Every structure is written in structure tokens, then in C-alpha cells.
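A protein chain is absent from this complex, but the other protein chains hold their places.
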Amino acid sequence: MLAPGTEMKDALERRGITRRQLVKFCSAMLGTLALPDRFLPQAMAAVAKARKPVLVWLEFQDCAGCSESMLRSSHPNVGEAVLDLLSWEYHETIMAGAGQAATRTLDRVVKEEKGKYLVVVEGSIPTAEGGIHCTIGGRAAIDIAREVCSNAAATIAVGACAFDGGLVAAKPNPTGAVGVHEALPGIKVINMAGCPHNPANTAAVLVHYLTFNDLPAVDQYSRPLFAYGRIIHDQCERRAHFDAGRFVTEWGDEGHRKGWCLYKMGCKGPEATFNCPIVQWNDHTSWPIRAGHGCIGCASPRFWDHMSPFYERLPSVPGFGVEMTATKLGLGLVGAALVGVTGHGLASTLRPAAPPAPPPDSVRKEN
Amino acid sequence: MSRIVVDPVTRIEGHLRIEAQLDGGKLTDAWSSGTMFRGIEMILQGRDPREAWIWTQRICGVCTTVHSIASVRAVEDALGIEVPDNARIVRNLIAGSQMVQDHVIHFYHLHALDWVDVASALKADPAKTSQIAQSISDCSKSSTTYFRDVQRRVKAVVDSGQLSLFASGYWGHPAYNLPPELNLLAVAHYLEALEWQKDFIRMHAILGGKNPHPQSFLVGGMSTAMDPNEPAAVINPERIEVLRDLARSARRFVSDYYIPDVLAVAPYYKDWFSRGEGLGNFLSYGDYSSGDQRDPGTFLFPRGVVLGRDLTRVHPVDPAKITESVAHSWYEYAGGDAQPKHPSAGETNPKYTGPKPPFDHLDVDAKYSWLKAPRYDGQPMEVGPLARMVVGYAAGRKEIRDAVDGALKALNAPPSVLFSTLGRLAARALEAQIMANQLEGWVDQLAFNLEHGNTAIFNAARWDPGSWPASASGFGLHEAPRGSLGHWIEIDHKAIRNYQAVVPTTWNAGPRDAQGVRGAYEASLLNTPVADPNRPLEILRTVHSFDPCLACAVH
Partner (left out) sequence: MQPQMKPAAAPVPPERAPRKLAHPRMRIGPAIAVYVWQYPLRLAHWGLVLSIGLLAFTGYYIHNPFIVGQTKTTFLMGTFRFAHEAFAMCFIAFFLIRIYLFFAGDRWVKLSAMAPVSRARWKEMIEVAKFYAFIRPRPLSKVGHNPLAAASYLGIYALIFVEIVTGLVMFNWLAQNPVLTVLVGWIPGYIDIQNIRLIHFCLMFVFIAFGIVHVHMCLIVSSAEKRGLLDSIFTGYKVVPVDELEEDDRAAIEAARDHRVRA
């Protein structure tokens, strides 16, 4: 079943690796996708293809954190992804060419690879004032995105910014920033939410695409289910402490040193979906909760506004400042009720008594 | 006379556009423009100051974390919080490892391709490359087989006709001077560095859960709880050993690869020791204390200003003298744009007046950039590794003097070569070395504290906003990889009233001020010869030597 055909042989030679290495490489990638080994031949065949699919990586209103995150990918590592798996032809942060040499490359891909190439988008797209908040080569981001994404086979939006505007779209969203989905309704996009995206997941999506020539199954926000289907809280290593009621109550206290639950410190793990407890970060080294800090729900829709304030259990009550917590407001309401009824009650004692009701013994006999 | 436009400037962070005037083969003027704005300073208003660091961290994912440090420091300054010693050490480790990693990536992946012709590496004799490698470094990966494998891999890519990231390079440009063997060496190390950086930065994963954007800062300390006996503690003896290994790997990588490679490449580009000089004014806030963070005397990189390339005098730094001008920036100030503002009273009121996209040229006589123009005492300053080395050198700091003098000796050059494009490149490498050598010392300090039962890592006195005054203001300074970073915060009723970040790349890449005085990039490009206006490699060399980060610069 795994007998390498000539194409496979060529590929191995071409890449200067052994079959064992290729098997290892492909199994690792399938591992990220949580796919069984029976897909191995398919994955290997895909990786071995002589002509590599072209990928272009666009950056708009980004911090390049998602690019950097991709550079930390380990299975495949970025060298493999860029040189062996794909032809990564445009990516401003790391590409060789600049200026016109760069834009010409992008134009060429859009023309020559029409309908076949993949686009990764990083960063939000500003829509206010005709897109003047982000221009590249004198063109507005939205125009570039429209042209490049609508001619692509598929668009992968990496990071919270490309997903739904991310931080840039947080209130008051000064630049009218939106995610790819909203900027370009109707295009085929998969959202790798997170701030940044986790490169293990994005690599898995790329591998899935290479193997099956299609994107994996997604949820209502077009995020792949394999990565965004479960709640952090249900996968968290501190969960037993949560159930037991063992909470960190002050940073650095005994519970904190013992790795207790961070719920009281504002952890949004119970609200957030993502697979970081399982795949973790930086080649499975750790993840935020392991580092003693609560989750901020970075893969959730509009998380900057919805999950903040990050150190409080609940969002601020709309219309009130950060000083006003829901508890204060609620206790205020209850207090007002108490004060109100007390006052009303006192005033009522001064009300002249109403005449007595007729005694019950005057009840009319029926039947 | 012609106008050269480089947009996008690539192998940087963010969206930078350079317009330059070419006259007689040389640049006679240049304009640096940042073309992307997000409004993070505006978005911060009204939010909880304790979480400002989480937001500002996303100003940049390349120098990730540096804005967290400046931010927590600003809030701690405003509220009068002193952080425990362990928090200082952990922050140093996070920022220091960030600096080393960032510098390595900059050299190999962002800057090297300005000096290294990848196509030429195919012509190299791997055996000769191996010889060179062994002569310049003790690095074990230097066999002929190793370089032959790399060459084969590059050849496979070239033969496939799918050159990936390298498709659009200026290969064969006459300004490439390296022999094929060195080109091959550099390409091999490009790949090595790619692999190393992702392993090394696991330091951030251990101390912050992930990189980019580690998540362990707190106003008042760090969330990395320490305990000598708890396996679940973030910092315990077992983790200390991992940190130590990583610190050592940094030291090894810088001494086995980075420094030898810089010293090997530089002699082929001697011209660039006298090009790209720039302003000659250098500013460093100083940072990385090994004792008391409030005492700049304990800083690894000292605080100071050097003016007009005068290495004999280090002027003190007075943060009150920092201002930002928007005379040529797409903002408006309440009191008029001619008057610069101190960041504590700073404003971010975007007002675009540039051409409607798509456009060919900016109106450089009017406003032409999203960057503000920071000034110190009214003067433009260069910040960054070169500024830190210059200030440290002028201040007579031993580690810095030794490192700089050693390099100058190896290159057989006088200190004046520092003020150049290559000077910046070399200063960055030396700084990476000083920092890489320092990391393990901080791990030792941390280990010492852990062993001696000092596990305090958070100061809880001001965590509860109920303990805050009705209003407070403060600022936090940091030396980020690209230079001096400051955050200013105004807190009012437990919420952020105003937040201003004045960022290294804003100093360097900023536009002209109200007096028409150029920023560092603009000044450094003057007189640069450009051989082929269609392939302005020379512009890239100098601009890249600053390690531009435009997301930082504009935010």
C-alpha cells in the first residue's frame, strides 16, 4: 500500500530525504489533524506531488504575530512548509523581493494560478474613509484582498484580526476594521481564530488541503471543528481544582503555586473554545494557563470586547464605566429596593386605616 | 532626476513606504511613510489599566512582549507599585530572550538577503564552504556533506521553478559581493536559524505560555508562580534547568553562527561602513537591571544621549524632553499641528489628508505618514542596538567596550565605522552576544532565589482598583530590540483616560517635524548610491539596517 511509485521516489530524491523521514513527517501532520494512519498514503502522495500548490500570504492591519507564529511551526516546520510542501510566493514579512518586484509576483500568481492558489490573510481590513488606513503599494487593502481572495481556491484567515477584525475592530473601531468574512462576503474562507492563530492548527489545515484538496469541516464561524470544537475548560489541566473548588485567590498565593484553578482571577476558559490545552504552543511546550495566567478567550468571536475585562468574571455593564461591576449594580438595585420599601412602609404607617372588612362569618351561603 | 518608490518595503514588520529622489546615481532626498493605522491608543481608552499590557502587546507580534513590559511599568509607575525581584528577573529573561531571537531573525531572515545572493550559492564548492565554516567557528555542523545537502535542497527548489519566498529577489544584482561559498554558508545558516529560533523561543512558552504574545504579565509582577517543591508551579527546579539549557543554546548560537557570520560577511561590504550614517544623535533609555530596576546604574545597557557622534560625552535623559510632532503626520492636534506634544498630554486624532488610493505618489510636502515624529529636546534621535552600543561605549561600559573593540579589531576598523549601515548590523550582533551571555546569569539569580525560599513574584498591594487614587499618571520605559520604547498612561476613575506609546520605530522611521527636520531613516538614505533604480537594493540595505517595525511605529 505504501510502495512508493516513481513519482514518490522522485520526490524523495528531490527533497533529499528518506522514505522513513517522509512517513514520520506525514504521520506527524496527520496527528495534528487527528486523522487515522489510513490517510497516510494519501498524505504522502500529496506531499510528493511534483508541482507544489502556490500560497500567498497577505498582511493588512496586523501585528505580524500570526506570521511570527507560523515561523514557530514545528510539524511541518516553516522551512518544510515554505520549501517542500508549498510554493510560498508572497509574504511581505519574509519574502526576498520588495516594492514592485513584490507586487509583480503577487500579480503573476493571481493571473497565472487563478483559481488554484491559496491565500492566507493576516490582519483586519479597514473600511472607513475608503480604506485609507491601510495601503500597500498605493492600493487600499480592501482592493488587494478582493482581487487576490476572489481569484483563489480558498482563503485562510489567520488570527483574530482576519477572523473578525480582532483588536483593531474593538470599540470604538477607529478604522472601521472588519475580518475577511465581513469584508468579502461570499468568498470561501476558513477562520483560524486566535491571537495569534496556533500554527499547529494552520499547518494541519494546509496539510488537509494538500491531502484532500479541500478544507476541513467548520463550525458556524467557519472555524475548523477539530481545533475550535471544544471548550478550554473541559480540556484544562486545572479542571480538577475547579470542580473541587480550589481556586487561586491572589496571584502568587499558595493555590497559585500549586497550580490551582484561575477562575477567580478572570480565566475565560469556561467560555472559550480552542484546542490549546491539547496541542499547546511552541512545539507542545506550554500554554497560557500553564503559565499561571487566565485564558482571555482569544479564539472567540469579538473576544477583545466580549471577554474583557480580562481579570473580571463578567463583562462591564454596558453604559457604565469599568468601575461599575454587575455585582455593584445588582447590590445597588437590591439596596434601593430595601430602602424604597422601608421608606414606603414607614410612610404607609401614617396612612389612615381603611375600614375593616366584613367578618368572614358573614360569608354568604351558597348551595 | 527621478523618484524611486519602494512600497511595500518587505522583510520588515508592517507597511513601510519609502519615496526617494535619485539624482546622479545618488539619493538626494527621502521620505519615510507608514501606511497602516489601527488606533490602538484610542481603543485603550476607558479600559482597565491592569489589562492594558494584553492590548498593547498586540501592537507588535515581532517584538512581541516589549509593549507588555512598557505597559505594566507605566501602570506600576502611576500606582506606585514595586515589583518583587523575581518579577524583574522573569521580565528580563522574557525581554532578553526576545531580543536575542529577534536579532537573529532579523539578521538571517530579514536582512541577510540584502547581502547574500541565494542563486550564487548553487555555484559554491561545498568543501570550500566547509573549510570557511570551520575556520570561522567551532560550530559542529560544518562538514562538506552538510553543505552539499543544503546545496542540493536549494537546487531542488531552483530546478522546480517554484522559488517560493525567493522568487522575487534581486539575484545577480551587481551590488552582491560575496563569493559563492559564503553565500552557501549563509543560506545554510538561514535554515539553521529558522530552526533554532523556534526552539529557543520556547523560553517564552515556559515563562509565558506561548510565543508570540506570552501571557504571564501582571501589573505588580508576573503570573509565573514559583515553588521549589511543586511540579505544578510555573517555575520550579525542573523548569529552571530547561531555562538554563535554552539560555546556553542562545549563547552557543550567537557565538557559533551569528557573530562569525557577521564578521565573515562584513569585509566584503566595506563601503557600507561609511554609508547610511544618518543623524548621529543617539538615545537610549537603558534597561535590563541585574539589581534595582529603579537605578539606571545597574542596567546592562546604560541610559543616555549621545549627540553629533561625539563619543566623549553622554548626556542624561530627561523624559520630560520627549515630544511628538504631527506636522507631517496624518493626525491633528487640538492646539494646532505646529506645536509638538509631550506624550503625557499626547493626542491621537487621525486625520488623513493623503491621496485617495490607488495612488502613485504621496504629497511629501504636506502630511505623508501615519507615524508621528518623536523628538528629544527638539532633536531627532536614532534609537536601537547602535544607539545602545554607542551610548554604552561612550559611557565606558566594560561589556560593551570589550565587545565593540573586539569586533573593530577583528574588522581592523576605527570606531567611526559604527555610524553606518553595517555599523548598525554589527551593533545588533554584538548586542545579541552581550544579551545571550547575560541570560544564564538571570537564570542563576532566579534559581538562587528559588533555592533560598524567595518565591515572591507578585506585589498584591495595588491589585484591587479600590486601592487606587481617583486619578494617576505614569510612564514606563524599556529598551526593545529596535530601541527606546515608552508608554505613558493617564488613569482616571480606574479606567484609562489617555494612553500614548512612543515607539522605537517611530523615532527612526518618523517623518519630518514642523521645522522640516528629517527622521533617522530619511537622513540615513541621503547620498546612498543606487546602481539600478528598478532594483533599489541599496535602499533596502540601509532601511533594513534599522530593523523596521511599522506596526510598532504606528499602532
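The first chain written gets the first letter, and so on, giving A and B; residue counts start at 1 in each chain.
To be clear about the criterion, a residue touches a chain if its C-beta (ideal position, glycine included) is under 8 Å from a C-beta of that chain, and two chains touch if they have at least 3 such contacts.
It should be emphasised that the depicted structure is a prediction, and the values quoted were computed from it without experimental measurement.
**Q** Which chains here would be touched by the one that got left out?
**A** Over the full assembly, the chain not pictured touches A.
**Q** For a quick check of understanding: of A:Ala34, A:Ala50 or A:Val341, which residue touches the chain that isn't displayed?
**A** Touches the omitted chain: A:Val341.
**Q** One chain is left out of this view; which of A:Gly130, A:Pro172 or A:Gly330 touches it in the full complex?
**A** Considering all chains, including the one not shown, the answer is A:Gly330.
**Q** When the complex is taken as a whole, what residues of subunit A touch the one chain not shown?
**A** 220, 231, 233-234, 242-247, 249, 255, 263-264, 268, 270-271, 297, 300-302, 306-307, 313-315, 317, 326-327, 329-331, 333-334, 336-338, 340-341, 344-345, 347-348, 350-352, 354-360, 362-367
Criterion: only the chains that are shown with their structure count from here on.
**Q** Using mean C-alpha positions as chain centres, tell me how far subunit A is from subunit B in Å, no decimals.
**A** 27
**Q** Write out the stretch or stretches of subunit B touching subunit A in their complex.
**A** For subunit B paired with subunit A, touching residues are 5-15, 35-40, 42-43, 46-48, 50-51, 54-55, 58-62, 64, 105, 109-110, 113, 118, 149, 152-153, 156-157, 160, 162-170, 191, 194-195, 197-199, 201-202, 204-218, 220-227, 230, 232-234, 350, 352, 354-360, 370, 455-458, 460, 463, 465, 493-495, 534-536, 540, 551.
**Q** Considering only the defined contacts, which subunit A positions touch subunit B in the complex?
**A** It comes out as residues 14-16, 50-52, 54, 59-69, 71-74, 77-79, 82-83, 86-105, 124, 126, 129-140, 143, 166-168, 170-175, 177, 195-196, 250-252, 256-259, 276, 280-283, 285-293, 296, 304, 308-312, 321-323.
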